[in-house]
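Missing here: one protein chain of the complex. Every other protein chain is in place.
Note that the chains take the letters A and B in the order they are written out, and that residue 1 is the start of every chain.
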Amino acid sequence: MSKLSRDDVAHVARLAMLDLSEAEIDTFTAQLGDVLETADAMAELDLASVEPTHHPLGLVNVVRPDDVRPSLDRDEVLSQAPEAEDGRFRVPPALGEE
Amino acid sequence: MSDSPAAPAAFGTAVEIASAVKAGERSALGVLEEHLGRIGAHESSVHAFNAVIEDEARSRAMEIDDAIASGAEVGALAGVPVAIKDNMCTRGVPTTCSSRILDGWKPPYDATVVTRLREAGAIVVGKTNLDEFAMGSSTENSAFGPTHNPWDLTRVPGGSSGGSAAAVAAGFSPISLGSDTGGSIRQPASLCGVVGVKPTYGAVSRYGLIAFGSSLDQIGPFTTDVHDAAVIMDTIGGHDPLDSTSATDGHGSLESVLSDGVDGLRVGLITEMTGGAIDGIAPDVLARVRAAAEALAAAGATVGEVSVPSSVYGLSAYYMVAPAEASSNLARFDGVRYGLRVDGSNTAAMHTATRTEGFGDEVKRRIMLGTYALSAGYRDAYYGSAQKVRTLIIEDFDRAYADFDVLLSPASPTTAFEMGAKTADPLAMYLNDVCTIPSNLSGQPAMSVPFGTGDDGLPIGVQVLAPLMGEPVMFRVAAALEAAQRLEDGESR
Partner (left out) sequence: MSDTTTGRREPTLPDGWELVCGLEVHVELSTATKLFCGCPNEFGAEPNTNVCPTCLGLPGSLPVMNGAAVTSAMRLGRALDCRVQPSVMARKNYFYPDMPKDFQTSQYDQPTNEDGHLDLPDGTTIRVERAHIEEDTGKSTHVGGDGRITSAEYSLIDYNRAGVPLLEIVSHPDIRTAEEAKAYVAELRGIVLALDVSDARMEEGSMRVDANVSVRPVGSDELRTRCEIKNINSLSSLGRAIVHEANRHVDLWTTGERPLQETRHWDEEAGRTRSGRSKEDAEDYRYFPEPDLTPLQPSEVDLEAVDASIPELPAQTRARLADVAGVTPPEVGLIVDRGQASFALDAIDSGADAGRVLVHLTNNLADGVGEMSSSAFAGLVAMEVGGELSSTQTKEVLADMVATGRDAPVVAAEKGFEAMDTSELEGLLDGLIADHPGEWERFSTGDEGDAKKMAGFFTGQIMKATRGQADGKVVAQLLNSRK
């Protein structure tokens, strides 16, 4: 597996909406690189014909009936919001100065 | 050590307390005050809790006492104080995951396990400290400061459920709940000398547990003995329609099998974890695991060795699967609906500022690792391979369980280590979970049972592993180990 680069770390930080300093990028690049190196051990295994396991119990078709259940009280919900207005959650504009 | 705050079951086990409260011999309020008194005396040195909810607990205790006085039915845990890991939702009580990003959040609902404990008469005394979002093995990665091991305050309690393990070890509550994604119940149980159970995936509802690795997470109890653990499992377990991954066919009562003994059971020591391919298991820990096998043999079990070859890839697979799921589970902490917000000129800038300030370094590492493991071009090699390794591990365990009823291994490679010893080296910290991770990947149950101490006099736990829904046989073995240890200690409770 190719070695993790600073650019890779900067890229995933952007995808994850995290802002890293140059020094943090250096540190994380080294630390994450170490972990990925241990993950590379999996390449020793012949996995071509192995099915992945996503659910340990293997349950299927778990569905619920289409029955209405009580919703939450709006005041209780909005009391937890950093900012609310007019019965809704308030956020900065979607677009604006970067 | 002599003046350490460790005092498991300082005021009795949960079973003892509930029985005395129901019989009117002790009041729920009196029991609560005893525990609150210990918390008052030692919490400042242990720091097991993020919050102690004294007032709410007192009014709940009085309700229980009133119910008993009026002759009403009360549950199996009537008047038993319980501490809840602070990653499980408690209605109206701050739930933080030991993260700044959940600053001030009060959930509008209770986790299913909390509801079930309350219905059984238990009294929630507080929310316990953890590694932020349950990511860690020492409870040092908490936004609110580390928890100390009650047996030696200079050492870690293990993690991530270190607060819950320490609370029980310190006698702050007879029982507590933790969550286990890669060993977060069993490793701190081992380091704190208490019983810790990671149930079969799906045996206990995850509804209300703030997700870390959704396909790995399970809630389980910390207790001072195996009997309490069985009672808690019987209380919190069973199908929950609010959790799609909740098993519909459970394993039945555990309390009823405790006295069944181990005569004729086949016990396998996992070669890789007992001197085999996996490095770093301390000799004193190995010695106790071998002593456990001998004790079981003495109790009538047959003991052998068995290889689970792919378990050596467990750590590799785990550190792809868990971070991948976490990277997605933790996306929702974006400053819009609850918790911390750090302002920004637009939504994206606000998200980024909030997450950058709200998450600690270990959480950021795992989010980035998981994001990378799922990203275009790497998904198959990392996340995809890891999910295939899970299949291999399950197949290896299945082969082992064809010849053995339960398996044995260490729960933690070492006894409790010094605080700060591993904080600078994430990989060294991750290696603490090397014996516990395979059970999370396979979904199978495992528990840590205290079995003596190491060269440093600190507790050591033996891990008992069982096949899916194999809790009954696992608990039989745990009860036998506990009996053997009591015999060794010359104790006769």
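Here is the rule we use: contacts are C-beta pairs under 8 Å (C-beta built on N, C-alpha and C of every residue); 3 or more make two chains touch, one makes a residue touch a chain.
Every value quoted in this text rests on a predicted model; they were computed, and no experiment measured them.
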item	value
Selected residue (touches chain absent from view) among B:Y338, B:F359, B:F451 or B:F475	B:Y338
Among B:T371, B:T391, B:S442 or B:Q463, residue touching the chain not depicted	B:T371
Residue, one of B:R155, B:R206 or B:K388, that touches the chain absent here	B:R206
For subunit A, residues in touch with the removed chain	11, 14-15, 17, 54-55, 59-72, 74, 77-78, 85-95
Residue ranges of subunit B at the interface with the undisplayed chain	87-89, 95, 97, 102, 105, 107-109, 111, 206-211, 214-215, 241-245, 324-325, 327-328, 331-334, 336-338, 347-348, 351, 371, 374-376, 379, 383
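Just so we're on the same page, only the chains that are shown with their structure count from here on.
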item	value
Separation of mean Cα positions, subunit B and subunit A [Å, integer]	23
Subunit B to subunit A touching residues, read off their complex	104-106, 108-109, 200-202, 215, 241, 244-245, 247-248, 310, 313, 315-317, 319-320, 327, 331, 334-341, 343-353, 355-356, 359, 364-365, 367-369, 371-373, 375, 381-382, 384-392, 394, 426-427, 430, 441-444, 468
Footprint of subunit B on subunit A - complex, ascending	1, 4, 8-9, 11-13, 15-20, 28, 31-32, 34-36, 38-43, 45, 47, 50-57, 59, 62, 64, 72-73, 76-77, 80-83, 89, 91-98
